[in-house]
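A single protein chain has been omitted; all remaining protein chains appear in their positions.
Each chain carries a letter (A and B) given by its place in the written order, and its residues are counted from 1.
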Amino acid sequence: MIGIVSYGVYIPKYRIRVADIARAQKKDPVEITAGLRVEEKAVACPDEDAATLSCEAGLQALIDGKVNPLGIGAITVGSESHPYAVKPTATIVGEILGVSNNYFVADLQFACKAGSAGMQFVWGLLAGGKIDYGLAIGSDVAQAKPGDVLEYTAASVAAAYILGRKKVIADIVDFVSFTSNTPDFWRRDGQMFPSHAGRFTGEPAYFHHVMSASKLLFTKIKKTPASFTHAVFHMPNGKFPTTVAKRLGFTKEQIAKGFVVDKIGNPYCASSLTGLAAVLDIAKPNDTIFFCSYGSGSGADAFVFKVTKEITAYQKHIEKSVQSQIDKKTYVDYSFLTKCAMNKQCL
Amino acid sequence: MSSPVQNWRQTKNIASLIGKIGTILSWTKVFVAPAGFENDVPYFAGIVQFTKNTRTTMQFVDFEKEPVVGQKVITVVRRIGRPKPQEVIQYGIKVKPV
Partner (left out) sequence: MNIHVAGVGITKFGELWEKSVFDLALEASKKAIEDSNIDAKKIDAVFVANMLSSKLDGQDQLGSVVATLLGLTVPSVRIEGACASGGLAIHQGVQAILSGLYETVLVVGAEKMTDASLCEITTALMGAGSQEERMAGLTFPALYALMARSHMEQFGTTREQMAQVAVKNHFHASLNDNAHFPFAVSLEKVLGSPDVCYPFTLFDASPISDGAAAVILTKKSIKKGILITGSAVATDTIGLAQRASLTGLSATKIASQKALQQSGVSLSDIDVLEVHDCFTIAEIMAMEDLGFCAKGEGGQFVASGQTKLGNSMPVNTSGGLKACGHPVAATGVKQIVEIVHQLRGDMGARQVKGAKVGLTHNVGGTGATVVVHILER
């Protein structure tokens, strides 16, 4: 059995209300909030970046899983906001977490699904017998151009997963990817903010890939949506995951526990991984979890997890649940966002 | 701070300092900052006691209210100062309220 041994999420404590961003942009706050179905988003401090967020999440995964960092044989960090264009984030994280020198590393970028893509590659190393434990992280300090619609939702969170074979709390039953070359959302080398193709990011991009990957997996493992306890989808806003879940045949109840976007926004590579963590915080033994991330460019990674009886003991010593971090918040205003953007511009 | 070699030597120490809980011994609020810290102003910084024999000077983050002597804090990983575009980023330990 190869699966999740432990996980950790780091949600910065600062929040900004979507309504406040709308007011700063001279737009209707009610209309914007209702349209996106997102109330507020998590904001990182100017001295945080995808590497520091990864360290905090990774540390939590090590502590909650009681895993010795020296046993980590691979680290992947998926992000759209790697601090360097050339120099891996994963080695900064590795050194700070205290891993040895004997580990495989890959920094990944695939818009919002680089974190889950990392899980696939770590699984491969485990299945091939190359490592005992691997750490897959999705982490972003998401940037959006001031005034662009992405500004309302682009958020900062990191989610880290330690995969292994021993004391697995959620078995990775199977996974697939559905991939194409679709230019719905991109950021050119040297550009500070991403660009997107507006409504093209909907049907031909998000929906097509998530639906296709999900149906591919349903067929492969011969399961229907109704058979799953929980479902988690990539959450760029509050509308897309709700709509795709309905279309695939999932109920509101099935997606409820993993639905976090309304309170934290869209932290790109950590979005679906944070939803998954929120589910694992409350899952019961034998629960099944359907998971599908989405990354522009484009691709969707669909996974099925089966929760084991190890989850009961694990949940007893979780130090920082997703819900407790969502609840622990302090509001900031638009000037805080401007300061963060200025800080990035000078870097 | 700008030498990649110094950066490399200093980062090796961080692993042993993360996730540790300490107590504030003294603190101040800095309004006039040195180079690299201008963007952080005003910020809190001070001395934290970790074990009986270990005290460290560090920058404080995520404080809504003023720190209090005797308050419990926990170490976190953050960027130190602000590197120039062509420089290596310095990571280090700061403390936030528990």
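Heads up, the rule we're going with is that a residue touches a chain if its C-beta (ideal position, glycine included) is under 8 Å from a C-beta of that chain, and two chains touch if they have at least 3 such contacts.
Bear in mind that the values here come from a model prediction, so they are computed numbers and not experimental data.
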**Q.** Chains in view that touch the one left out, judged over the entire complex
**A.** B
Q: Against the chain that's been left off, what residues of chain B make contact? List them.
A: 1, 10, 25-38, 40, 43, 45-47, 55-59, 69, 80-81, 90, 92, 94
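Heads up, the rule we're going with is that only the chains that are shown with their structure count from here on.
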Q. What whole-Å value do you get for the distance between chain A and chain B if each is reduced to the mean of its CA atoms?
A. 28
Q. Which positions of chain B touch chain A when the two form their complex?
A. 11-12, 14-16, 18-19, 39-40, 61-62, 64, 76-80, 82-83, 85, 89, 91, 94
Q | Residue numbers on chain A that touch chain B, as the complex places them | A | 13, 45-49, 51-52, 55-56, 59, 63, 69, 83-84, 92, 95-98, 330, 339, 342-343, 346-347
